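Note that one protein chain of the assembly has been removed; the remaining protein chains are unaltered in position.
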Amino acid sequence: MTPKQAKYTLINDPIYGFITVQSPLIFDLIQHPYFQRLRRIRQMGCSALVFPGARHSRFEHALGALHLMQKALTSLLQKGVDISPEEQEAVQIAILLHDIGHGPFSHALENTIVQKHSHEQLSLQIMQRLDDEFDGALSLAIDVFTNSHPKKFLYQLVSGPIDMDRMDYLRRDSFYSGMLEGNINTERLLAVINVVDNQLVFGEKGILSLEKFLIARRLMYWQVYLHKTSLVAELMMTKTLQRAHELLLQGETLEGSDILVAFLKTDNLRDFSGGDALDLYLALDDTDVMYCLKKWHSHPDWVLQRLAGGLIDRKLYAIQTQTNPYQKNDTEFIQEKLRQQYPEVPLNYIFFQGNVSNELYGVKNAIQLLSKDQTIIRFDQHPSSLMNQLPHAKQQLHYMAFPKELS
Amino acid sequence: MTPKQAKYTLINDPIYGFITVQSPLIFDLIQHPYFQRLRRIRQMGCSALVFPGARHSRFEHALGALHLMQKALTSLLQKGVDISPEEQEAVQIAILLHDIGHGPFSHALENTIVQKHSHEQLSLQIMQRLDDEFDGALSLAIDVFTNSHPKKFLYQLVSGPIDMDRMDYLRRDSFYSGMLEGNINTERLLAVINVVDNQLVFGEKGILSLEKFLIARRLMYWQVYLHKTSLVAELMMTKTLQRAHELLLQGETLEGSDILVAFLKTDNLRDFSGGDALDLYLALDDTDVMYCLKKWHSHPDWVLQRLAGGLIDRKLYAIQTQTNPYQKNDTEFIQEKLRQQYPEVPLNYIFFQGNVSNELYGVKNAIQLLSKDQTIIRFDQHPSSLMNQLPHAKQQLHYMAFPKELS
Amino acid sequence: MTPKQAKYTLINDPIYGFITVQSPLIFDLIQHPYFQRLRRIRQMGCSALVFPGARHSRFEHALGALHLMQKALTSLLQKGVDISPEEQEAVQIAILLHDIGHGPFSHALENTIVQKHSHEQLSLQIMQRLDDEFDGALSLAIDVFTNSHPKKFLYQLVSGPIDMDRMDYLRRDSFYSGMLEGNINTERLLAVINVVDNQLVFGEKGILSLEKFLIARRLMYWQVYLHKTSLVAELMMTKTLQRAHELLLQGETLEGSDILVAFLKTDNLRDFSGGDALDLYLALDDTDVMYCLKKWHSHPDWVLQRLAGGLIDRKLYAIQTQTNPYQKNDTEFIQEKLRQQYPEVPLNYIFFQGNVSNELYGVKNAIQLLSKDQTIIRFDQHPSSLMNQLPHAKQQLHYMAFPKELS
Partner (left out) sequence: MTPKQAKYTLINDPIYGFITVQSPLIFDLIQHPYFQRLRRIRQMGCSALVFPGARHSRFEHALGALHLMQKALTSLLQKGVDISPEEQEAVQIAILLHDIGHGPFSHALENTIVQKHSHEQLSLQIMQRLDDEFDGALSLAIDVFTNSHPKKFLYQLVSGPIDMDRMDYLRRDSFYSGMLEGNINTERLLAVINVVDNQLVFGEKGILSLEKFLIARRLMYWQVYLHKTSLVAELMMTKTLQRAHELLLQGETLEGSDILVAFLKTDNLRDFSGGDALDLYLALDDTDVMYCLKKWHSHPDWVLQRLAGGLIDRKLYAIQTQTNPYQKNDTEFIQEKLRQQYPEVPLNYIFFQGNVSNELYGVKNAIQLLSKDQTIIRFDQHPSSLMNQLPHAKQQLHYMAFPKELS
């Protein structure tokens, strides 16, 4: 397809019908191997073990967020907000590439081979590479992505309390998981956005839709993202990688993807400033992790075999949860049984304890409302919003997990 | 269709696909003119002036509630709850007929010709008539409807904090109004219901779905049922009927439906204990009201003509709303202008003031949860529920309405 | 709402989410009593007796067709088709008002008080009135509607083998009736439209979508529009009006809507060139018909009472159908029984016989395809289309209907 035709390229999407690619540059970015890699990285990691339909990739999510950004731009332009064609393309590129730095099973990897929060930094590094390759065509997009562009509201469309990323992933994850209650009405939210004093605001008449958005998000967190079975699968994934790392440091050899094994072998492979590490990282996707799990399923090390095999055959650990921290008595009782049944296994691989949390609404990252009289008011300070009645403290869930076969 | 075939009668429904009629008696009740009358009474009164798709009738709603009751019974029977075939039919009949006493534009009528809360009493009177006609076949259903049946949970399925009536109307009103955010996942709620100690309970793992239900209900109230334009239309409807009543008492004759005019003519036609009044009432539907509005559109009385014509041509009064009561200054300013512009019109027909309210969750009619350890706990007392953090006070909206043409 | 704001007026629609009104003139036309009248005329006549959800009005349909026209314009403009802003507004107005001449229960009325095919003529007369009222602002729209505009493709968007009218009503009727199989993918069809040699064409790659459109249409005709129960209801409606007309000519007085009765009383009230008749016509809607049916339910004339009462209480005649014409023997046998059971009733009110037909695809009104090599080819001549293998003859269904209570 020649760039000229690219203007009206249509991509089928089960949620939005068609997604349109509106510029040749964006078309070329989508075609680039770095972006095509996202096809091989699932959006929801281990969740398909609980929600079988939730197999969508970061590729579709990035395109979906692009689509919502186009709708947001249309809404703002209709209201007379000044956004030049170049800025429109830049903010589209920024949202398209916002997750390009994600690795496979990011949460598990971030606890092992990649440092926390680095996927945004990696996204930036990859964008800079693409900017070089495309002769500086991405520089405005990078300004938006790094919040260096004077029009701050463009950044808020990419990363804010209610941005196109969140809108798409909530809607998409809800759609594919079958948890329809998490669905949100993106159309109604985008109808009420506006820009005042260089910041993104939501018309007051959208209050109930915003509440609905937050409640849908809360529901998706507790019912899907932090579902106890997803949680135990992700913990097992993290522990699998830790065990592999440990065995490799002890000099053992492991079969499986040589790239992933190489990452796990190095004690501290977290510096991506050198180009080579980034090259390796860009070669990594879900395939490598899954291939390792399949190999390790039959590894002689009991721990590695139990964890990797459990993920392959869906023989997950049992997990218990409660809102209050577990009493020492409770955990010690289980731990003692585990020590008796598995005398040679390090406890940290058969007993997982911790907590997860989520907050309904964060004051730090407040949603700004535009009232009928054109003043701006924080969502949590609006008299008729439920948010002004809710303590915004995080809610916690404590968990304890161990092999199901514990007698 | 013979009763035998009736067992598998399928009714097309845009929401549930097919609705099945499972007993010959229920089939006969649906065929009865009293039930067919519900086809001519819209569920949402004046709302179609704001949400054009919201034209569905109480007929579809009653069938939808029947469908959900069947699903609820299946869910309870699977869990081993003891409900005899006779009780199953009875509770289906009770929900099918729960609204059979509704008149046209009920809210407006209740403020004029029918007393408040009487539609439940009228439903009961009509059920008793049907019981006579069907040789006592509805007596068990009447027991359930009046909460005289020893299995209290059957009543709670018909009328409780989360009953089949509410479930269907929220879902249906959301569907037809296009306010998709009001949609609720009835399937998930019905999957967690159970009966303990003779009362209907919801499994603890349904907490988030229940929260979602309440938030969807809140959204539907403020965004749809109490939408300010719907509200002003309903106020105009009430005032139209009041004005007609007033003119009739003054000896004027009014064209239009003679049944409705007869109702309006009598000073106090609110006693339905005599069979004749009930006969008349059963002949009344939306057609009568609409026919009168069309006639009164050209009536010489300015008030009647402005109100009725406004409803026909959608020339509604302007309406202002705010969360705090209006100051006397504000209202007097408007009233003064109105007196000058319409010196001969009684103020109560051109100036409407008042408030509407809705509460997110009512402690009086508390939802009962069944925790994992089989104890029952009130929803608003559960530690991980948002409800325990919300003051349950009603939220209010104050309004002020008057002719748009006020200069 | 001031005209300036009207630019972004959003109307809730359960099918498309939001419908946008894009010009002050269109906003004013929607507000006009002539257009508001469409709220009181159901799109599908008697169909709600079979498909309870199918209660939508011509008002929503007209708005839906407007919405699709906007999408069609966007698709054509993106492909470089030259359509001026004035023409864009004109074609939107033409589709918005294409059905404004429809009366209540049109098919029944057309067989009695209004001449066949006249609803298009009436639409035109009403548009001309509006053109006068709006100082000539509708003249371009009238040119498009009457196919007098040089850009013939604009007319084809309003009235052609696949126009915005058909697209919306198939999708809308399918949605509300719950007959989901009639659904069509308007988005995909609109993505492939184009204009070549001043005519509307569909890109070759839309062949399967077009086939699907025609099959969906076929299904909707046979399963919904010509459903035998809808059909018998409509026949009863026609006969009701004929009987009323007959009784009135015999000098009887009938209660009910005086406007409708006036229409029925006159022997030949089919000339709408005089303004007064049009005024009366514009005062007529479903309310008048329903009010008459309710009144006639208790009329002493057995025929009128049986027909009108049957429509109110859904006591419809029995109807039989078959693909071949009925044999004289069969019909005479039934007729003889009817004569014995109802010796005093004219046979034409208790025995209905006839046929209905529909064709899958009409060569007269052929769909034009644009092939990859830019030549135009008729759909039914395209080698890979099913249409070239199907005889396009009409398919017929013969029916016979009579009172169910025939022993």
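Here the chain labels run A, B and C in written order, and each chain numbers its own residues starting at 1.
Here is the rule we go by: contacts are C-beta pairs under 8 Å (C-beta built on N, C-alpha and C of every residue); 3 or more make two chains touch, one makes a residue touch a chain.
Keep in mind that what you see is a predicted model, and the values were worked out from it rather than measured.
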Contacting the left-out chain in the complete assembly, out of C:Gln121, C:Asn185 or C:Gln305: C:Asn185
- line: Per the whole complex, from B:Glu187, B:Glu252 or B:Glu332 the residue touching the absent chain is B:Glu187
- request: Would you write out the residues of subunit C that touch the absent chain, in ascending order?
  value: 180-181, 183-185, 188, 208-209, 211-212, 215-216, 218-219, 222-223, 323, 360, 383-384, 386, 389-391, 395, 397
- line: Touch rule applied to subunit A and the missing chain gives residues 11-15, 17, 31, 33, 36, 39-40, 48-53, 55-57, 59-60, 63, 175-180, 257, 283, 285, 287-288, 290-291, 294, 312-314
- prompt: Which positions on subunit B touch the chain that was left off?
  reply: 7-8, 10, 17-18, 78-79, 187, 191
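By definition in this document, only the chains that are shown with their structure count from here on.
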Task: May I ask which two chains are joined by the most contacting C-beta pairs?
output: B-C
Query: Is the contact between subunit A and subunit B built from the same residue numbers on each copy (over half shared) or from different ones (under half shared)?
result: same
Message: If you average the CA coordinates per chain, which chain's centre is most distant from that of subunit B?
response: A
Query: Measuring from the mean of all protein Cα atoms shown, which chain centre lies nearest?
result: B
- line: Averaging C-alpha coordinates per chain, one finds the centres of subunit B and subunit C separated by a number of Å equal to 32
Mean-CA-position distance for subunit C and subunit A (Å): 50
Query: On subunit B, where are the residues touching two or more other chains?
result: 180
